[in-house]
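Only a single protein chain was left out; the remaining protein chains are all shown in position.
Our next item is chain A:
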Amino acid sequence: MEQPRRITDSFPRRRRRRGPGRPPGRLKDRKDKDKDKDQDKAQLKVRECPRGPSQPPPDPALMEMLRRFDLSWEYGPCSGITRLQRWERAQELGLSPPGPIRDALLEHRDNP
């Protein structure tokens, strides 16, 4: 089964060295370990749906722009709501979020 994709996939992943007393991990354990590491790296709770084989890989520049939008503090907390909802909220509060972000979000509506 394909591992669910996360925004943090674009961060370089570092594998922790296994201690001497650890039992050899099954595939399931390794996946859980990776999940914990990813959650340690960034506290973003937005889950991405598993990418189907037909979709092209996301543009790294676009991912970088979206990540910067997530982490900018002016628009409020980013966890628990979709990026589009956060953009709309920032717009209504008059904080003028950048327009290209919204276009990109609407273009890739199936992949939040």
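By our rule, contacts are C-beta pairs under 8 Å (C-beta built on N, C-alpha and C of every residue); 3 or more make two chains touch, one makes a residue touch a chain; residues count from 1.
As a working rule, contacts and distances are computed from a predicted model.
> Looking only at the UniProt record of the hidden chain, which name from "DNA polymerase delta subunit 2", "Transcription initiation factor TFIID subunit 5", "ATP synthase subunit gamma" or "TWO-COMPONENT RESPONSE REGULATOR ARR9-LIKE" is the right one?
So the chain that does not appear here would be "DNA polymerase delta subunit 2", according to UniProt.
> Residues on chain A that touch the omitted chain in the whole complex?
Missing-chain contacts on chain A: residues 73-74, 76-77, 79-81, 85, 88-89, 92-95.
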